[in-house]
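Take this structure, written in structure tokens, and hold onto it; I'll ask about it next.
With one protein chain withheld, the remaining protein chains of the complex are depicted in position.
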Amino acid sequence: MKQERKFQSINHTVMKKDAMALLTGKPVYTQDLAPKDCLVVKALRSPYANAIITDIDVSAAQQVAGIECVLTYRDVPQTRFTTAGQTFPELSPYDRLILDAHLRYVGDPVALVAGVDEKAVHKALQMIHVTYEILDAVLDFHQAKDNPILVHPEQDWNPLVDVGGDNKRNIVAQACQDWGDVDAVFADCDVTVDSVYHTRQVQQSMMETFRAYSYMDEFGRLVIVSSTQVPFHIRRIAATALEIPKSQVRVIKPRIGGGFGAKQTAVMEMYPAIVTKLTGKPAMMIYTREEAMTVSSPRHEAEIHVRIGASRDGLIRVMDLDALWNAGAYGDHSPTTVTLAGHKSLPLYGRYEAFRFSYEAVYTNTIAAGAYRGYGATQGIFALESAVNELAVKLHMDPSALREKNMVREGQVMPAYFNETAASCSLDMCLKKVKDMIGWDKKYPRTVLPNGNIRGVGLAMGMQGSSISHVDVATVNIKVNDDGFYTLAVGATDMGTGCDTILAQIAAECLNCSVDDIVTRGVDTDTSPYDTGSYASSTTYLTGMAVVKTSLALIGRIKASAAQMMQCANGDNLEFTGKEVVDHVSGKRITLKDLANKAMCNHGIALEAAEEQPSPGSPPPFMVGAAEVEIDPETGHVELIDYATVVDCGTVINPALARVQTEGGIAQGIGMTLLEDVRFTPEGRIENNSFMQYKIPSRRDVGTIRVEFAPSYEPTGPFGAKSIGEIVVNTPAPAITDAIYNAIGCRFRDLPVTVEKVYEALKGQS
Amino acid sequence: MNIREYIKVQSLAEAYELNQKKSSVVLGGCCWLRLSPNRLIGTAIDLSGLGLDQIEDTDSGIRLGCMTTLRQMETSPALADLTQGALQSALRHIVGVQFRNLATVGGSICGRFGFSDIWTLFLVLDADVELYHAGLMKLREFADLGTTRDILTHVILPKQNRKIGYESLRLSETDFPVISCAAAISANGVDCAIGARPQLAELVPGGQHMLQPGLTEQTIAEYARHVADSLHFGTNLRGSAAYRKDMAAVLCRRVLTKLAKGESR
Partner (left out) sequence: MKITYWLNGKKRENHIAPDTMLLDFLRTCGCYSVKCGCETTNCGLCTVWFDGKPVLSCAVLAARIDGHEITTLEGLQDEAREFAMYMGQEGSDQCGFCNPGFVMAVLAMVRELHNPTEEEMQDYLVGNLCRCTGYMGHLRALRSYMAYKQGVKA
């Protein structure tokens, strides 16, 4: 169904609908909208990685002037829940309480204080007296499984779905999948690679930290306004955690200052919510940057063991990937992210005869990891692509040639990807193009500069999915208003990506109108149609298809209305041009404007349509990234000279936005590879708790990033589109580390690659 | 942060008197104050009404009022000339322009921050500081003074006939340095300071005449080794003591090699 027509809105750069408001500083974020009399809510947090509160005395704190309430574990409901924003029933265990007597990591909240201003609350926080029974902690995820120290020994640990977890063994999830005869094929291979890769936790570091405010509305319902990616999940989580009916909760999402997955978890919404529920008063909590670095929802630390077997001439015949996942103190997104380590890396290759993917996600007394762009694929792809690059060395083959020989091709069934077919795949074009862009043939592997510095190039392939097959749903509602402008109601959350605009572009294309004729509105759980939320790269692909489906349904109703108004037999034979409805038989016509206005008087067909779109498949976007680095061998300093990438996200709906997504994801990948690393003291406290100590890339740290597209056409996507939101962070780590290897012959399997690590490796060489 | 009273003083005498109380603080750029949200300050003393934000270019040296901002220093042609561009090298990595529009030279010196690029450079520039009560003294004497309730009013950079160079190593462009190195060479010898050890910058003891035979690859290498061997280094989040020691020698070698070639940066 490839369309050759020229698009009027699709594949055009359209300025985001909110661009002007954001760039001129309008007050459109959570904190800007909050009532002025909101109680300020702050938490007292555990200084210990594993402890029980044996006594807590809040009487002095309650006496501080301006304090409304001080809450402890005694004051909260006892139903365990998960903060992970996932479709119900969640794969994440219900292992949390709003406040617990058992504290499971440094920063776990001990008490909540709500007062009239920050000064009063700070004063009260210091006057809470706590006696802790300090327990030994399990901080090393290698030692977590079957450790006598249990992170979750409680009786009411509640996994809704069996994902292989066992709280008595500190296991959150585990599984093993074999396809083909792995051992036999390995035995028959000429060359094998067997390596272990280790990635650390990294923080999303969106510019707007976690924040929410809550109040009771005129119907006695709890309203939560939150900077969240998952308003509908927040509604359900709040109802569960607060033990109130879901009908009594409303969640509203304003403009969000970034999320990248961090806000796919209900990190802190329950805290102002419980204060409002118990006091009846509006309450707001704004996380400091320190809290956003220490009690947040970072990417999972992972150790991935990869084995690859190949024939002498470079055919990859078998792959074995085993992942150890550090869940941290709560299960959250562990059972789900860990599955992507294999399922969204192995399918990059299409010629193997067997594969094994096994994993274990374990509890430790450290920060609970969550969802971060890539969602496990990032760690898996770092490991797998690095292993393939190591294989290229063993085979004395150019790493690009090895990939040309083995990559998945369009039309192939992907056994490691739930047996879905790669119906749209231009990975081969991506590789070819990126080699041109970086100058691969001239620059591979290395160049020594006159000043002694050494440059090297490296590349890696990447993939992701587009929504979660057989799980995600998106519902959309479009209606026609006076004069014929449209309102597009979505449940998908724009966190800065511009999906509100992109979805309007898709609707405009279907309805044959200008993007400016479409008002996009979301998200309010009372009035917006249901959407699982903005994660799993689902907005363009899935919500986009819901827009297409709904637009077609709406056109049917427009025609039916026109038929009635023009007294034609039925609407089926009429044509809707976007501006008018025409009956070519009788010559009658009515403009959309007139139709819309007439429909508001003595008319019986609602000019409104709502459709829900499920996800029968999750077509992977693909990309190839190539890095050029320059190493100063005397200091170990790695400078990023150039990063080139070619993306196959299917049809590109908005080229400017797709380009910026890619550049932003690559910058985050650069940070993960060279700069960012959550560091712990021996007692389990996070040391780098600020932008002073945890350095995200500045504009002088990213070199030059260049992006091109090689669009395939995805038949199940809106106008052939797939996703782009997450894949973009997956190539830098393996591409940059291989560029470093090609430059200086040092292989880094442990991120981040710091100057000192490079220096030590070089010293070790000589 | 809690400040009981804020006073924009009318004279240095007033400032000095107010500062004798232990709970008083003389305000610089206040950037460091931002980092101390729970600090209790009795009197916050503001010197910004006293005209101490001037850069005076005289024949013998450049006199910087204590409230001169890092940005003023960075954009001063006279300072660029005196330091041969080394000051700009030292300052351009410090957070950002907005930060440097606030941070003052007085605050940087009195703060005695281990990572301070200014300390590293000013030590080899043979800087003087002027204190309200104690008068004029060398920066290195001021280093030994420890915390003082005196008010630093000026920093003076003497004009000497020397070649100046500065280099630093950072994990990212706007981060604190892992290690920094400044050197000044004249006919009489070399002065070298290493900063961000991670401790406060220190002048390298001894070795002033090791480069007398001339700036050759060999003398430079020997001197660099001397630099690494004669100072103490420590380990923190950004690097180990062993790495800092090795890098001190590398940076020193690079600074001196550039000066030998006649390059200023």
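Labels for the chains are A and B, by order of writing; each one numbers its residues from 1.
Just so we're on the same page, a residue touches a chain if its C-beta (ideal position, glycine included) is under 8 Å from a C-beta of that chain, and two chains touch if they have at least 3 such contacts.
Note that the coordinates shown come from a computational prediction; the quantities given were computed from them, not determined experimentally.
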### Message
So one chain is hidden, and I want to know which residue out of A:P47, A:G258 or A:P633 touches that hidden chain in the complete assembly.
### Response
A:G258
### Message
Going by the contact rule already stated, which one of A:E154, A:E290, A:E410 or A:E760 would touch the omitted chain in the full complex?
### Response
A:E290
### Task
Among A:M206, A:V230, A:V249 or A:L402, single out the residue that touches the unshown chain.
A:M206
#### Entry: Hidden partner chain, touching residue among B:A13, B:V97 or B:L136
B:V97
### Task
Consider the whole complex, including the chain that is not shown, and state which of A:T525, A:Q668, A:T716 or A:T737 touches that chain.
A:Q668
### Message
By the contact criterion defined above, which parts of chain A meet the unshown chain? Give residue numbers in ascending order.
### Response
13, 15-16, 18-29, 32, 204-209, 255-258, 260, 288-290, 495-498, 654, 656-657, 659-660, 662-668, 690-692, 696, 698-700, 702, 704-705
### Message
By the contact criterion defined above, which parts of chain B meet the unshown chain? Give residue numbers in ascending order.
### Response
1-6, 8, 27, 29-31, 33-35, 37, 41, 44, 46, 48, 71, 92, 95-99, 101-102, 173-174
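Following the convention adopted for this analysis, only the chains that are shown with their structure count from here on.
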### Message
For chain A versus chain B, what separation do you get between their C-alpha means, in angstrom?
### Response
44
### Message
Using the touch definition from the top, list the residues of chain B that touch chain A in their complex.
### Response
35, 38, 169, 171-175, 178, 237, 239-240, 243, 246-247, 250
## Note on the structure
In their shared complex, chain B is touched by residues of chain A numbered 122, 634-635, 637, 675, 679, 687-688, 692-693, 695, 697-698, 700-701, 754-756, 759-760
